[in-house]
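One chain of protein is taken out of this complex; the other chains stay put.
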Amino acid sequence: MISNRTQVTEMIRAAKVAKGLTWKAVADAVGNSKEWTTAACLGQMAMTKEQAATVGELFGLSDEAVAWLQIVPYKGGESDTQHKDPLIYRLYEAVHVYGCAMKELIHEEFGDGIMSAIDFDLDIQRQEDPKGDRVKILMTGKFLPYKVY
Amino acid sequence: MISNRTQVTEMIRAAKVAKGLTWKAVADAVGNSKEWTTAACLGQMAMTKEQAATVGELFGLSDEAVAWLQIVPYKGGESDTQHKDPLIYRLYEAVHVYGCAMKELIHEEFGDGIMSAIDFDLDIQRQEDPKGDRVKILMTGKFLPYKVY
Amino acid sequence: MISNRTQVTEMIRAAKVAKGLTWKAVADAVGNSKEWTTAACLGQMAMTKEQAATVGELFGLSDEAVAWLQIVPYKGGESDTQHKDPLIYRLYEAVHVYGCAMKELIHEEFGDGIMSAIDFDLDIQRQEDPKGDRVKILMTGKFLPYKVY
Amino acid sequence: MISNRTQVTEMIRAAKVAKGLTWKAVADAVGNSKEWTTAACLGQMAMTKEQAATVGELFGLSDEAVAWLQIVPYKGGESDTQHKDPLIYRLYEAVHVYGCAMKELIHEEFGDGIMSAIDFDLDIQRQEDPKGDRVKILMTGKFLPYKVY
Amino acid sequence: MISNRTQVTEMIRAAKVAKGLTWKAVADAVGNSKEWTTAACLGQMAMTKEQAATVGELFGLSDEAVAWLQIVPYKGGESDTQHKDPLIYRLYEAVHVYGCAMKELIHEEFGDGIMSAIDFDLDIQRQEDPKGDRVKILMTGKFLPYKVY
Amino acid sequence: MISNRTQVTEMIRAAKVAKGLTWKAVADAVGNSKEWTTAACLGQMAMTKEQAATVGELFGLSDEAVAWLQIVPYKGGESDTQHKDPLIYRLYEAVHVYGCAMKELIHEEFGDGIMSAIDFDLDIQRQEDPKGDRVKILMTGKFLPYKVY
Amino acid sequence: MISNRTQVTEMIRAAKVAKGLTWKAVADAVGNSKEWTTAACLGQMAMTKEQAATVGELFGLSDEAVAWLQIVPYKGGESDTQHKDPLIYRLYEAVHVYGCAMKELIHEEFGDGIMSAIDFDLDIQRQEDPKGDRVKILMTGKFLPYKVY
Amino acid sequence: MISNRTQVTEMIRAAKVAKGLTWKAVADAVGNSKEWTTAACLGQMAMTKEQAATVGELFGLSDEAVAWLQIVPYKGGESDTQHKDPLIYRLYEAVHVYGCAMKELIHEEFGDGIMSAIDFDLDIQRQEDPKGDRVKILMTGKFLPYKVY
Amino acid sequence: MISNRTQVTEMIRAAKVAKGLTWKAVADAVGNSKEWTTAACLGQMAMTKEQAATVGELFGLSDEAVAWLQIVPYKGGESDTQHKDPLIYRLYEAVHVYGCAMKELIHEEFGDGIMSAIDFDLDIQRQEDPKGDRVKILMTGKFLPYKVY
Partner (left out) sequence: MISNRTQVTEMIRAAKVAKGLTWKAVADAVGNSKEWTTAACLGQMAMTKEQAATVGELFGLSDEAVAWLQIVPYKGGESDTQHKDPLIYRLYEAVHVYGCAMKELIHEEFGDGIMSAIDFDLDIQRQEDPKGDRVKILMTGKFLPYKVY
């Protein structure tokens, strides 16, 4: 009996190590970006029937688990326990240090509103650099102005 | 008597509204990017003597305040009280939702290590889009591998 | 010297009691809904020059304060200290008790995504009822589907 | 041995996915609103014997589980771990941003007291809109004045 | 300039010590119970014009302060910083130890619902006892059944 | 192997639902008040050998579980996870709103000291009322003066 | 205007350093133990008129401050911000490490109940020791058995 | 497979109830004080081979569990979940109320430094008293002066 | 099925006690420092295939567990529950007391930037001392200057 999406994420994590799969290979099979696909496998996005079937086959999941992949998950919960991981913490730290500057500059350019985290995409690349390669993270999100009524 | 950098940030915020300055104009005068300059004015970066003098003149700061601009600040503290601001929260939410995926993909590409938040830069632009303009946030940080010894 | 929007909110609160104004009268003068206008006066929305001038006149604010009314505020912070107020707590409790049900039903109707809290409006009315009048709170927010890429 | 209501909620969630049921179908069978019925299935409301029997049959629950559906549950606990889910968070954010305004306006209309979260109902609908359909959430709760004695 | 009710509470506390008043004397002058009157003076209840005038005269408050006494306050906030006071903590401890028992017994007697904390009164008395006098706290609150719809 | 009292509470809760017992019936069998007996069954009080035997028989507990009923429990822990239950929260809210008033009035009557939460009893009754029955909660605790030395 | 006891504690702390007084000298003048007297001066105990007069003279306090010394204070709040002080932390650590053992042993000797922290006294002495002098802390508190009813 | 010391503590707690042992009897068999022995059994101290063998025999532990008794444990963790137990809380409350006074008096007698919580012993006794027996807790810890360098 | 690295750490802890291994012996077999090797076994570092094979053989781990040793772990999470252990707490306390001084002195020597915790090594030694041996902890980390752009 599977009663929440987290159990499926654990099955996927276990199968990934046991089978030696990479997220890129999973993304190629699914036909979406590696960023969306990885987040989806880790329980942050809902999959279509076809996407779920592909993922289920790759990881050897049961039909019940494949059904759960198509359910809209409770998102955002997992990273809390992982807040102190140094890689993830650096992302939070960038917001601690630059959060106000980002707010000020986005308002200066767009006025009052926010960058959507829903109509949003993410792209992570290696940027070669003779002084040491860099991680390049590109986020774009639709600007949503506050409604005045 | 000025006993911490936050007091200078308050003077800058007050003067910015009173004088109607924009961060872009400040950055142009200082000669650095708008992202670094805004963060520096908001107390997240230390300025050189010349940068501080320029900022002091623009905002009409006292010599004591200008001296404080050159002191390495205690960083990261201000955004805590602003954690619930919807614009800033969306940045945290992107990490809540995508943090694990970012970790997995960076390790898949680079191995064990982190993206530096120190040897790091940030670029915020408007990306025109017929379905509604988008906020584009580009971060790059040097990849730092864990030392094995 | 005014260095943050909270100081202006305090001036407005003080003047409102001293002058015996109602929020409805303020909203009528501004020409927007009472919900938006009250939130704006309490530091949650940015005003246009005209809106700010009207509000400034009603509450007897200085030019500096009127300038601050036009700055995009850091939102969402004030209600934290007021989390235990019984009226406000009931709103949180409604989410504690019904939050999962709301999530499930919105996904059942719309698929994966959220109700925007930005392209959002709020309407509060008295609903007469022989068993005791009721507070009627109507929220509408644009449905935003998660982007798949 | 079932020792708390949460275990029954997990059974219901598992059966719902396995059987592909919708909350609306459950509500129709029970004969109450979809909002109340979903909340009740998720462990926030107590059911009558008849309601519990219907739900038990739909989800294939044991007699012991059906007995637990009739017990007054410990409410409000589940949504805490789901506080960071973007859909649920937007509901909290609406209170962060508008909580004080709601308080001020309800007092302006009704005097001192609260909107009940017990003598309370909830209605969620799709509001069609050419600029994108909207989620419409309507809450009504009895106004309860503070007792003076 | 008085911008919140807490400032008036501080004036009342200062004047009470300076003038050597008792809460009972204040309650007698106001004409309400000592429990309601003390809570009202400490910023938890709104007063009528007459009540406020009486309190203002007893404590020597300004007109502005008297006006604030008639405003519905943000309630419940003050006791948080006083959570560790041994007398107040014992009240919380009684709930820690007996909270579940109270819930179970109220549901056994009344069914699903709550005891109102709004349509609520409180009475504190000395109960003489040869083994040592006892504090007697009597609370009554209207039972409110959950609405089924 | 039973290694803490919470496991026995779970057995009691499970058996209570399965057997359809009421707390009043349990209290009558034990021969103590319903308030003390319910708290004791829920792991907040230690029982004598006779009390434990009676409870064990009613709920069909093993000898090991009956032995645990006689052990002084770690008290107060269970209600924390249930802090957001609306019925229990109202009890905390009464302290948030009236805590300072209770402190002031008890000191005014008794001087410095506290109401004991140990030499303490609790009585919960239905108070009939034409405007809707009321929950009546009566607490008495010995006044304990602070020792001066 | 003095509106809380903490302000008087600050006056006492300032005067103690300025005048170079010791707590022992204060205690001798007051005629109580150094432990009670120090706690009282730091805002944890209420003083009689005579005790307050003596303390007021020693520290040069105003009549208003002397009146506040006789008011029952909100206790226990100050040490929270000082939780990380190494000397104070060691006291908490002793409870972290030995708390359960103390509970078990007190129950083994006395049965169910607590050691009072109200009918309680404290004695701190130097215990000479050739391997390094020791701090000796002696606490006694009345045992209070739980009431069964 | 035993993977942490807490599992052994649970075995000891279960066996203690099942066998009806007292901590004093365990301490006598081990040959150390009841305070040290109880803390050690509850996972706060490491035992020698002989101490572990004695404890293992008394509680009927496996060899693996006996091996774990000799491992230095992660200390201090257990009491956190038990912070609200009234007996343990009173110990914390004594520090809330007297912590600053203890700090001031120890510094007045010894200068800057702390009382060790490592080179520390604890003694708990019944102090007979006609007004009600008292719990007597005696702690001594070596004074450690801060190093100046 | 192993679904996270923590499960492997538990296997290693269990095997270490059962087999009586020392961390030094493990480090010698692996061929790295005892500090890195211990952290790696405890789930803080990723191992190469050879390192994992050696560790797997020493502790008798399954192939699946050995595969997990090569996965980059979620780091930093385990020590949170162990925050109150006295040995670990002293490390945090050193930062509480000296953190600002360390910051000031590093900036005075190096300018704005940080000491890397990634390009970092740690060395722990016994330093003999006639007044009692000392623990010597040596940390070195690359200085990383903040990027100005």
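Lettered A, B, C, D, E, F, G, H and I in written order, each chain numbered from 1.
One rule holds for everything that comes next: a residue touches a chain if its C-beta (ideal position, glycine included) is under 8 Å from a C-beta of that chain, and two chains touch if they have at least 3 such contacts.
Predicted model only: the values in this text are computed from it and were never measured.
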Positions on subunit H contacted by the hidden chain, ascending: 32-33, 35-36, 45-46, 72, 74, 103, 107, 111-114, 116, 118-121, 144-149
Interface with the unshown chain - residue positions in subunit I: 22-24, 34-35, 38-39, 42, 44, 75-80, 82, 85-88, 90-110, 113-117, 120, 122, 124, 126-127, 129, 131-144
Touch list for subunit A against the chain that is not drawn: 84, 86, 89, 93, 96-97
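Convention: only the chains that are shown with their structure count from here on.
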Listed pair (D-F, B-C or E-F) duplicating the G-H contact set, over half by residue number: E-F
CA centroid of subunit B to CA centroid of subunit F, Å: 53
Centroid spacing, where centroids are CA-atom means, of subunit A and subunit I in whole angstrom: 29
Cα-centroid distance, subunit A relative to subunit H, in whole angstrom: 46
Multi-chain contact sites of subunit G, meaning residues that touch two or more partners: 35, 74-77, 80, 86, 93, 96-97, 103, 107, 113-114, 116-118, 120, 144
